[in-house]
Each structure stands twice: as structure tokens, then as C-alpha cells.
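The block that comes next holds subunit A.
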Amino acid sequence: MLQHDVLIVGSGLAGMRAALEVSNDPTLDVAILTKVHPLRSHSGAAQGGIAASLGNSAEDSWDLHMFDTVKGGDYLVDQDAAEVLTREGPENIFELEHMGCAFSRDDEGRVAQRRFGGHTAPRACYAADRTGHAVLTVLFEQLLRRGVKVYSEWYALDLVVKDNVCQGLVAYDILSGQIEAISAKAVMFGTGGYGRAFRVTTNAFASTGDGVVMAYRAGIPLEDMEFVQFHPTGLQGSGILLSEAARGEGAHIVNSDGFRFMENYAPGRMELAPRDIVARAEQSEIEAGRGVTALRDSVFMDLRPIGEDRIRYALPSVLHLARDFAGIDPLDAPVPIQPTAHYSMGGIPCDINGQVRIKDLDGAPEVTGFFAAGEASCVSVHGANRLGTNSLLEAVVFGRRAGRGILDVVHDLEPTNIAEGDMADAVGEVDKFLRADGPEKVGQIRAELRDTLMDKCGVFRDDAQLRECLGEVKEYQERFQRVAIDDHGSTFNTDLLDAIELGHMLEYSEVIVTGALARQESRGGHARRDFPTRDDDNWFRHTLAYRPRDGEDGPRLTYSDVNMTPQYREPFPLQERTY
Partner candidate 1 sequence: MSKYAFWPGCVAQGAAPELYTSTLAVAEKLGMDLVELEAAACTGAGIISDGEPYLQDVLNARTMAMAEQMDLPLMDICSTCVGVHRLAAEKLREVDYRIRINAHLAPEGIEYRGSVDPRHLLWILLEDVGIDKINSLITRPLEELNLGPFYGCYIVRPERTLDFDANPTRRNSLEQLIEILGATTVTYDGMTKCCGFPILTMNKQNSLTMAGTHLEEAQSLGADALVTPCPLCHLNLDAQQPDAAKVIDRNLNLPILHVPQLLGLAMGIEPEKLGLTRHVVDTNRLLNKIGA
Partner candidate 2 sequence: MAQQQFIIERYNPDTEESYEESFDVDVQPGQTVLDSLNAIKWEQDGTLSFRMSCRHAICGSCAMKVNGQSMLSCQTQVDSAAERGDPIRVGPQGNQNVVKDLVVDVTKFLDQFDRAETWLEPHEGQDPPEKEYRQKVEEFDHWSHASTCIHCGACYSDCTVAAVDENFLGPAALAKAYRFVMDSRDSKREERLQFLSEEQGGIWDCTRCYMCVQACPKDVLPMDAIMELRTMAIEAGFTNNHGTRHHKGFTSGVRKRGRLDEMMLPVQSVGIGRLLTGNISAHKEMMDYTPGAIRLLKSRKLLKIAQRHGANAAGREQIQRIFEEVETEKHHHNVDAEAFGAEFETAIGGH
């Protein structure tokens, strides 16, 4: 058995920021475990910026940022968390800057800031349009400097929790095929989101909700899983992300009539309304027959109003992505775009110190020694819809806080132990796939699942479609029992990992759909055609979904209150959300 004081799973911004914080205590042995090398983490794909009210471009304040965040999240945001996010934002940015982050600069030599959807001030700090990459890189550099141990290309199979105390992890070394137990007094999950269950998505192949499902299987309920953000500017077909920074810099979105239709949906903000609103507007235009290209399944984003020099300087990735992936030069022509599954608002429930808590129980008891941060977590700082540039900030701010949260308690935690028997589930899962002999193929089931979720649990939802969707997901789960893989080797067996990941996708998809079916209102990223308005009387609350126990038919849903007790100001009261 391998052993560390602190084990961080996932090496994106949240995981690495937490590890750096923990490594401030030289007496602690901290390690990161990740299924892709840290520099491959999906945080690096974030393009447009990281929010903070530095006020470098125009007057700004954390209050204003907090208000934008709460309103952007359609008031399902826990306000204690939104307060932490926005108050601690600036110092976190400066910290990154001091580490060497390659932020673009303004004429005064300060960190440059641009406009972004749903933010009333230009507060997106950016590194051209590769901000996630710049932050990810600098965090990895500093980890290297500290010599933090990294288990690179190790796949976490199972979280071991006994009597509400986290013991550690069972993990699979992708290179050798060995399964190892790793015990730790504190485990943190920064394992990312779950967007891969949708056909059209910006998400990496790796974003398969592994951490979320491991927590769920360990008996921890998942929070607000039905809230999935669709980003309005995915490349047609592939869903590859074209940064919101394009709109921040002045790109237009038009329908087949060449009309900037946001005029009809959010006249005050036009293209810079929050993502859920723009995505729904696009989907409505497409469904009304005003889509573009032969397929009529998309609308146009026109970058030309920005001007060639500024596009080249501020949006080089957007330029390259459109050219390389769609064969379209945005300097010459508009780019067909469509809504694309982008961000997972839901996840593992935790508090503002990253401590995982069972929020629906009295006193919200903690899962001792288990922490979460970033997209895998649900703190909940984004509520029903995340504002662009708030995710990188969340990962950094709450990664650091989780690191501090761990430092606060870890010296008092008992050493843990993982017995042979605790490894049985993980060993059994791997063994089952390596021996499986059945007619079903991973790729086939996965493709059907992604179609189903996209078409029946997408931008717009309704009762009938969700019921169909749930039925189909269950059918896939059943077929998955008869799946077989081709590769039975022990070295770099990605066929095996694909199967394990599909198991995760099938499990959390059921939670998404169950939560969506139950939530009979429209709020943020969850839009029900049959319940088109927000219903604060009945649904101003977080969903918590427990894994079914023997005899139960599906996830058991409970609910918890939205936090309305920020520490340094009055809470923002519920208001109608218009832009």
C-alpha cells in the first residue's frame, strides 16, 4: 500500500492550486494523482479569461462581481460561496501573476481585462485567448519547483470511505496495469466535469465525471447535477469551443436573415448576455427555421466587426480553431456555431473550505478527510448557470481554500488504512472488463447515450422527452452489463479505461435526467418547455441525489436550502432575471 498525508486527485487548476497550498507545510507529504499528465488537464482549454474585480479597465468591486454571479446563476448560488469567490478573486489573480502567469497587459502594464457575458464590468483577466493554458502552465511550473510528487497517468478507480471517514483511494497505473491502494489522511477531488455524456460538447475526452461518480458510489449524494451549461459558440458539428472572448471583443451573432437576434432576447446586453440565455436564443432561432448552412442547425458568429489586427492579437486561438477545425477563415466569413455542452454546475457537495458535506442532513455533517474543488465540486458558486471566466476563478480560489482547509485539519486526522477487502470493488471492476465476453461495444453504447442526452436532455427539456431519456439511459445501463472489450493487455490499455469511463457516464447521466425530470421549473441552464418560468416557492433549493440502494429503482432525491448568509454584506434578494 502506498501512503501520503494528502492525496489530490486531478491536476487541473483546482488540484494543482490545492497541492501548492498544502506544500507550504514542509512536514506534509502531498501527492497528485491524475489520469492525464497535469499539463494535459482540461483547465488548459479555457480560453477567454479569469474574472476578478481588479478594476484595471473600469471601476469595479467585489460586490458588483458577486451580484453578477448570483444573478447569472439565477439565484441558486450559495451566497457565502459567491462572496468568497469575488472577495478573494483579486488576491488570487495577483498571486498567479507573481508566479509568472503570462497575462496580457494593458497600456499601463497592468493585467489586461475585457468584457464577458453577464458581467457588468470588464473584469476578465486574460492571456490572449488561452487563459486556462497560461494559468495551468504556471501552476505546474511551481509544483515542479516544489518537487511535489505526481502520479501521472494513474487512473483513480475507487474512493474508500468507511463510517463517513475517507481512507484513501484505489488506483490503476495506466502504464503497468497494476492496481494499488493509496491511503491518505486527506483526499481532495479536483477531477473535473461530466460534459462528455452529450454528443455536442466542448469537453475533453477525459471529462467523464470520474470523481463525481466515485463519490456517489461511496455514498455521498451529488448536488444539482441537472444543471449543465450549454455554451452558445461551439463550432457546428464538433462543438469545439470558440471563446466567449470573441463576443467580449465585439463579435456579432446573426440568424439566416443576417439579423442580430439577441435584440429580441436580451436587448440590454445583446451577445453579452449570460450563456444560458444566448444558447436558448440560438436554439429558438434554429427551431424556428432561421438556422444557417445546409443543415440549418446553427447560427453565424461574425468576428469581422472586431477588425483583423485585434483578432490576430487578442483571439489567435479562435482564428486557428475556425481555420483548422472548420476550414473557415473568420477574417473572411462568419463561422457557423451551435450550443455545445460545456460546464457542469453540479457535483460533489462541499463548503467554502472544500470540505465535503452531506448538505441535506441536519448540521450538514462532513465526510472526514474528503475535500473537493473546481468543476467536480458543487460549492455552489455558479448556481443554475455559470458566468464565463468564473470557472477558472472558482478553481483557483476554492483550490487554494481547499488546500488551506486541509492544512487546518490534517494534522488532527488519524492515519488511515485500506485493507485488501477495500480493494475488491476496484479489482473486480477491472477484472470483469478484462474477462468480459459479450455482444455489446463500448463505442456503440456511448454514441447512443450521447445522442440521447443531447436530444432529450439538452438546451430545452420537457417531461415526455425526459421520461424517454431516462428509459433509454436505463436500457444502456442494462446493455452495458453485456459489454466486452478488445484489449486484454496490461500496458496502456485505453480500451479498458473507455469501458470504465462509460460506466461512470451511464451512472451520472441517470442522475442528471432524474434531477431534471423532478425539477418542474426553468432556472438558469435548466429550461423546461412545460414549466417555462422560475418557481421560487417550490424550487429555490438544491437537489441532492443519492445512489439507489438495493431495491431502489433510481437515485433518491432530497433537497437542501440555498445559502443566503454572506459574511460581509447583506444577501442579494431574489429578483426577476432579465438582461
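Candidate entries met the following condition: all candidates are chains of the complex that A comes from, given by their letters.
FYI, a residue touches a chain if its C-beta (ideal position, glycine included) is under 8 Å from a C-beta of that chain, and two chains touch if they have at least 3 such contacts; residues count from 1.
Values in this document were obtained by computation on a predicted structure and should not be read as measured data.
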| item | value |
| --- | --- |
| In-complex contact of subunit A, chosen from 1 or 2 | 2 |
| In the complex, subunit A residues that touch candidate 2 | 36-37, 39-42, 44-45, 54, 90, 93-94, 97-100, 102-111, 127-128, 130, 132-134, 137-138, 141-142, 144-145, 175, 202, 204-206, 237-238, 240-241, 312, 316-317, 320-321, 324-327, 441-444, 485-487, 489-495, 498 |
